[in-house]
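Of the protein chains in this complex, all but one are displayed in their positions.
We just call them A, B and C in the order they show up, numbering each chain from 1.
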Amino acid sequence: MTLLDQYATTRALTEQICAALEKEDYVVQPVADVSPPKWHLGHTTWFFETFMLIPYATAYQPFNVDYNYVFNSYYETIGARVIRTDRGNLSRPTVDDVYKYRAYVDKGMAHLITCGLSEEVKKIFDLGINHEQQHQELLWYDIKYILGHNPLFPAYGSSTIEGGLTAVQKDWISIPEGIYEIGYSGTDFHFDNELGRHKVYVNETSVATELVTNGEYKDFISAGGYSNFNYWHAEGWDWVRTNVIKAPLYWHEIDGIWMNYGLAGLEPVRDHQPVSHISFYEAWAYAQWSGHRLPTEFEWEAASDNISWGKLWEWTESAYLPYPGFSKVPGAIGEYNGKFMVNQKVLRGASVATSPNHSRNTYRNFFHPHLRWMYSGLRLAK
Amino acid sequence: MTLLDQYATTRALTEQICAALEKEDYVVQPVADVSPPKWHLGHTTWFFETFMLIPYATAYQPFNVDYNYVFNSYYETIGARVIRTDRGNLSRPTVDDVYKYRAYVDKGMAHLITCGLSEEVKKIFDLGINHEQQHQELLWYDIKYILGHNPLFPAYGSSTIEGGLTAVQKDWISIPEGIYEIGYSGTDFHFDNELGRHKVYVNETSVATELVTNGEYKDFISAGGYSNFNYWHAEGWDWVRTNVIKAPLYWHEIDGIWMNYGLAGLEPVRDHQPVSHISFYEAWAYAQWSGHRLPTEFEWEAASDNISWGKLWEWTESAYLPYPGFSKVPGAIGEYNGKFMVNQKVLRGASVATSPNHSRNTYRNFFHPHLRWMYSGLRLAK
Amino acid sequence: MTLLDQYATTRALTEQICAALEKEDYVVQPVADVSPPKWHLGHTTWFFETFMLIPYATAYQPFNVDYNYVFNSYYETIGARVIRTDRGNLSRPTVDDVYKYRAYVDKGMAHLITCGLSEEVKKIFDLGINHEQQHQELLWYDIKYILGHNPLFPAYGSSTIEGGLTAVQKDWISIPEGIYEIGYSGTDFHFDNELGRHKVYVNETSVATELVTNGEYKDFISAGGYSNFNYWHAEGWDWVRTNVIKAPLYWHEIDGIWMNYGLAGLEPVRDHQPVSHISFYEAWAYAQWSGHRLPTEFEWEAASDNISWGKLWEWTESAYLPYPGFSKVPGAIGEYNGKFMVNQKVLRGASVATSPNHSRNTYRNFFHPHLRWMYSGLRLAK
Partner (left out) sequence: MTLLDQYATTRALTEQICAALEKEDYVVQPVADVSPPKWHLGHTTWFFETFMLIPYATAYQPFNVDYNYVFNSYYETIGARVIRTDRGNLSRPTVDDVYKYRAYVDKGMAHLITCGLSEEVKKIFDLGINHEQQHQELLWYDIKYILGHNPLFPAYGSSTIEGGLTAVQKDWISIPEGIYEIGYSGTDFHFDNELGRHKVYVNETSVATELVTNGEYKDFISAGGYSNFNYWHAEGWDWVRTNVIKAPLYWHEIDGIWMNYGLAGLEPVRDHQPVSHISFYEAWAYAQWSGHRLPTEFEWEAASDNISWGKLWEWTESAYLPYPGFSKVPGAIGEYNGKFMVNQKVLRGASVATSPNHSRNTYRNFFHPHLRWMYSGLRLAK
């Protein structure tokens, strides 16, 4: 695939994810962690404009200089920005304006790509593509949250990515004790947090071949899992009580039956599917209750050739920390990963919402332990 | 004007106020006090549906039973509702849905009106009209807030209600000491809080014939009015410091010049216009600084024949309290006014955004003392 | 009584109120509105030092210049101060230090008084005495709160001011319609907020001769008074739900019996005593439920010759606002009353904790509507 094709395909997919939305769905931000879809559309465009067109496309004129303030996410180097919790307060630029912005930047990018990219600029291009793919995944999370928290429970559509959520018979596979090489070693695209490849000593471990299912998780609920502090971290227990948590995010108990909001609307929970939209605290509590534990990210990576690729991001016990020798790139791009390496947990694998070429067994996703609006699930170790 | 004409005119004006908006402008709620315009459109419609069509139009079928949850404002009697701060989180019903809802209810109302209204139902009809007119005024406040707090400062339009903000030479008129009759006494529409008419003893007072202007208010700012606690209530001073208040709501000091966001966009402050969008705390502090005071609502009403009708709501010193003999109507309609009679201040007069037939000299508007997103101004007494 | 006797008596009473305390009881501040007793002891002393000794006793040396920062309450004119919510974080100065401070200032005051006070200084002296008497009352509130919110429920003592809480048969007395003179007119001590005396037109009203009793209030609770929004202001209803209020402040339902923490410890609620420690919201809700209302402060003053003097401060419907012609004294003393005239309610009468010479029928006490740690009660009007 040519670079131009790669660019066009990626950009088109983002818009395709949004095609089923009403204009109003693009605007709202029901909680701080969810961004309005129109913000994602603008921000991914701003990324290409700011890091490629403005520095490298000589004749390029910015679409609107005020957009830098609106669509910068967290790059302190680039200047002031709308605070995160205010994204949903902006009715302007309109959805149509944002699509015009996309078209304008796409034209500029097509010209720049056609003229040829140096090795250095090619690296930023790859990052821009991967960045947009990450936001495609976030779009799925955020759209689901917006629709799934509306009192009318509107469906997104009938045939969606959630069709990929299936599960088969679980088994255990064993990892022999010894030294494992962890981290990325190839020449394809990867993030800085996957470097550098290094040796880790792993003890003998067994890891489940499949994820925990909704049916199994129902047993945890029925056994009083949410009302017994013994299964929880102290902070997890506070979180459960403060937020009156009783089940995974999109579950509603209606007339004694557990219903789940999926992209196709409100339906009974399907027992054989992997349980999803759970926090680290819940994953850990389930593991405690069942007499197991969560794998570390090293165990996970060591076992990765012999387990089914999940369709959910899998919580690990590992904190999100730098690998030995980690150093961030100078400049704004260096703000991509390193500055988040505290108080977050590593998730491994990939989800039904993940772009296929993000599925590396060295990929390190990360979220705060209380979050669960992403497609997150749970694999046991012992 | 027939009832049907009256109904159609009122409903059309609401939609006309919104005609200049983009769809996105209908959806957002930048602060708790501001409601999304589409919520106002739906809520005023819900009012007619809930209090007229459902109880009195026998064959009427509700448009969508879930809308009760979405569009109820604060009527505890009617049931659960979206919490106020969540109004801006709802992308559905869409703007088009809400306009369909309006058309559906309008059809039902036309039928009901044509069949004739009993005396009792006529009273609810009048309340519904006046209620919608109040929301027309709120729409102006909220639209201005939404556009005026957007970093792009989009204009609403060039020829707007704000053209009505002019001021002439100020003078003082004197009110003789004595007993005055206060409150509504006629047979036209009025709110329950204007009843019952009663005697109030008023001391000799002078009231300014005009409102305080932007130019005069600039002097207060230049004299350090916002940094000297002596002019402020203790709570007002806390408010100033906590919120870092330095000027009226829509004022921005840019390169040493005071700019004002108006519906026509960002422009220099016009000295001769009455100062607007100020809190009670600011009005009171200005009065202290200038060696005057605010009138009570009784003084205001006593003087009302001899002062220019303001184009802004005017803060008074009076707390919003029941008149002697006040009693609320039974049922949900009784929640209209009485339950707010604590911790609020009375404003008298009317603003450029007020429906003409709301302009009674007995009309009692009320807001919390820190609010200023409405068209509020200041008249002095001594 | 000579001025010196008056001074000595007042100061001794303050210390006598504290005599039953443990040292630890002097230090804590369980909520923002409650001040540590040692702070009251120091603050009343600081008042005499700051407003009398430093300006008028020429040879006087301040006890400790840092105490100004510690014991200033809210006088912005006098300089920076410990923020109110930090008073309970200060272990120093110790209780012994504060008593030394009192003795030191008392010696200075004795000398100043013996040398003779000018008319101007005599006025400040009177204010200082009345100020300390107000803090004696606050000491009762705060001591009760500190002990009554300790899980061990320690008693203050067996024979206390609460012995004064009795009630007799209730009746109604009628106030004829007409003009009443309201406000202070004599030459004894009074606060600036009682001036100036002015005419108020009052409608015909009936006022209860006695306060509502615990027994009557129990009926309100049994009838679901705390769970029916119809009886409450909107803000009152929020307050009830947010704070899970189910009864007056010191009531505890234990094994189905209403117990009350009094200064003598935890005992069953006595039905014939007036209900106390209720907020304005509760007083108003009770009145709504019983089909009555609260008197205004003008009705109260007009009826004051013919009603039993209560032993509790009585909530009125009136907001705390300036009387006509109110103007504050220049300088720090002017911060005494005027700057609190917003968002508060007037209470009339006096309580068992009030100094006898505070009991004027023109005395205007004031508190925010949600507060109830003071000795507050309820009289009905209709």
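Following the convention adopted for this analysis, contacts are C-beta pairs under 8 Å (C-beta built on N, C-alpha and C of every residue); 3 or more make two chains touch, one makes a residue touch a chain.
This structure is a prediction, so every number in the text was calculated from the model and none was measured.
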item	value
Partners of the unshown chain among those that are drawn	A, C
Selected residue (touches chain absent from view) among C:Glu15, C:Asp66 or C:Asp219	C:Asp66
Touching the absent chain when the full complex is considered, from C:Ile17, C:Leu53 or C:Val95	C:Val95
Touching residues on chain C - with respect to the absent chain	22-30, 38, 66, 69-70, 82, 86, 88-95, 146-147, 149-152, 154
Missing-chain contacts mapped onto chain A	74, 76-77, 179, 198-201, 203, 229-230, 232-237, 280-281, 284, 317-319, 321-322, 324-325, 339-343, 345, 369
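One rule holds in what follows: only the chains that are shown with their structure count from here on.
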item	value
Euclidean distance of C-alpha centroids - chain B vs chain C, Å	37
Centroid distance [mean C-alpha coordinates] between chain B and chain A, Å	44
Chain C, residues touching no fewer than two other chains	none
